[in-house]
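Data first, discussion second: the structure below is written as structure tokens.
With one protein chain removed, the remaining protein chains of the complex are shown where they sit.
Every chain is named by a letter (A, B and C) in the order it is written, and numbering of its residues begins at 1.
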């Protein structure tokens, strides 16, 4: 039974409006599942709480720009070397989006706990000397280490209702190959109740099974596969194309104030179908594609 | 600086006599680091406590046959479809080796905790309804889940002093590629203070770096690399050769009583150098090699 | 094991019958996991995939390959050959999912001892401190408490294996019965099925004790009763287990080119 769906149908069926905890894959400006995120905005599926990878970027900021989220659990939202994320910054400074302050170790260990049905996860020494647990008592707490008697910091398990993830390719069952960096996307898939996957291309199971150990996400965790070549744009898709720093800067400039942000979302998301959007950026995308010669990981290797 | 050492020197330098917690890689009759284990026996390096993967096999039973260990933390020692492990069975029934009864989930999560400096690991619901935590209060305990107020089972972190592991190949720095099943060997490497690696062959860093994501164990965790082609025999080396069920049966028959076990150890380990031993079994090994045509994972794929 | 005199004349082995019985209980939306020495459930899952359950996923614990293609069937759950498969996970991933309790729907279990409530024991027989028989250890059996359906299979149907109460509980079944089971509020669905060389058993929904369902061709009910070390619930009428179809046997033999299941 094929799980390949049109972008609109995948979001309609699997992202309920008001979803409790939704997580978005990718890290910094890489492998952000932008096509899925744009469709969530088009369909106005509000998100109660967003969870990012240890470094969220446009995947979080665009959702904030569109007024989609109430709360964000994150250890970082920004555009790395390019600058701060304008809507995240404004929303937090203005108190319109609540932050559940996390750190990278908690996000990865918390997803491990969520994936494994662990009631909570004990954390390595150190976090209790920061201000983070003081401002986020929902995700951090303390308990007794019964082996030593010490009070130690612990984190709550992270169990997203829905994960929006990008992979390089998948078969119709959702068995997916991630090229390049894996970030915490696999743990998001393992920990989430529902997984939507956007891919550069759908391939045969025969092709996938030539490299059984290259598959990062097993199909039984995946609910929908959406084929959207270019769908990470303007972020990078490892193995396919680099991020577009010019478009990121354009977004940052446009989103300097709230009305500019709303206008950007209207023009490039709400008033544009995904196909139109990707048609319009096809020229930029072709310039950003990794050339065969310059591939750091050859195509024959990316399946590892 | 090359970490490649002769088998004898690697054990001399890095396995102290009376080592507190030593762990052996591989699972069932696959990827057991037998050359390292035979050398530990030859050098009479006693082990206070042995930790196996979720399924120990000859890697544990031969050490027991040779009288090397006082205690064993394990969830299984046996020869899978072939039968029970004779020396483990006899030693536990006779009370000469103490068992720290573990389950598979605790061993993997406990190594995760050890690798990550977590003070302990909360376990998923279920283990508390078995008799296992009742008979092993050193590794299992209970504490309060501060997010729910429930008492929940927890496990102590597993932090081996020394890990003996097998990999298909490594460079002189110890960057290692594991072919086929990974079992929990990587977590053993991440959690152990000292890692000794036996490999089928040493390759160049240039070769390794052609497939950076195929490397399972990073060199900075590895203290010694020993090149012993055939060194897993009579267990399997994934990517190289199948296990020898005939030799396992011969061992099981020989080790039916304690004097037979001691005699086997004397003949095939103590009175034989590793080179002599592998010379003697070269004929069998050549029959057990995976033929090119029958390779389930082609040589070009094993580096994934 | 007691076998009937005309056993060898049948066109299928007991192992093949057990694999088919298991396969018949699998569903198209199942995600199954199996452990040590799992040739029979491996064949059952592949058979189901190739017949009524094409979308079923099966995970070979050990290598943790997903949907191994088999052909040949291999005796070890960690075999390199199992990596001829659709995809593959890491052992740690599988252990994680075994904790999630809402993804994996079937586990194939067994034991040195299996008791009237489907509790399993792979650890030791007799007093734990001074065991009469030390088994290999529990491996992942505590997972039984968290999986959708536990399907138990064993090649030993005798009073030493089937006991009123396991000497050491390492794989939770219905614990000590309904009150205990309800109080435990475990995420799993508990044991559903026990398949042996003699018969197929289920569990009585009220008492949660083992109940005979069918006897295999050539086996008498009395034989089963005598081979069981506790009071088995035996309905008035006990049908005979359906025989494997020609198609099922043909598929099994295409997979099992080494004849691992032919033996018995």
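Brief remarks follow.
Simple rule for what comes next: contacts are C-beta pairs under 8 Å (C-beta built on N, C-alpha and C of every residue); 3 or more make two chains touch, one makes a residue touch a chain.
Since the structure is predicted, the reported quantities are computational estimates derived from the model, not experimental observations.
Touched by the hidden chain within the whole complex are the displayed chains A, B. Of the candidate positions A:13, A:48 or A:125, contact with the unshown chain belongs to A:125.
Only one of the listed residues, A:120, A:233, A:264 or A:290, touches the absent chain: A:290. Looking at A:182, A:210 or A:284, the residue that reaches the missing chain in the full complex is A:182. Taking the complete complex into account, residues 1, 112, 115-118, 173, 175, 186, 190-191, 193, 205, 208-209, 212-213, 215, 218-221 of subunit B touch the chain not shown. The omitted chain makes contact with subunit A at the following residues, 27-30, 54-55, 74-78, 80-81, 84-85, 88-89, 92-93, 95, 99, 101-105, 108-109, 112, 123-127, 129-132, 135, 179-184, 187, 236, 238-239, 242-243, 290, 296-297.
Everything that follows uses one rule, which is that only the chains that are shown with their structure count from here on.
The chains that touch subunit A as well as subunit C are B. The chain with its Cα centre farthest from the Cα centre of subunit C is A. Inter-chain spacing, taken between the CA centroids of subunit A and subunit C, is 40 Å. The set of subunit B residues that touch two or more partner chains comprises 109, 112, 123-125, 297. Residue positions 83-84, 95, 99, 101, 146, 187 of subunit C are each in touch with at least two other chains.
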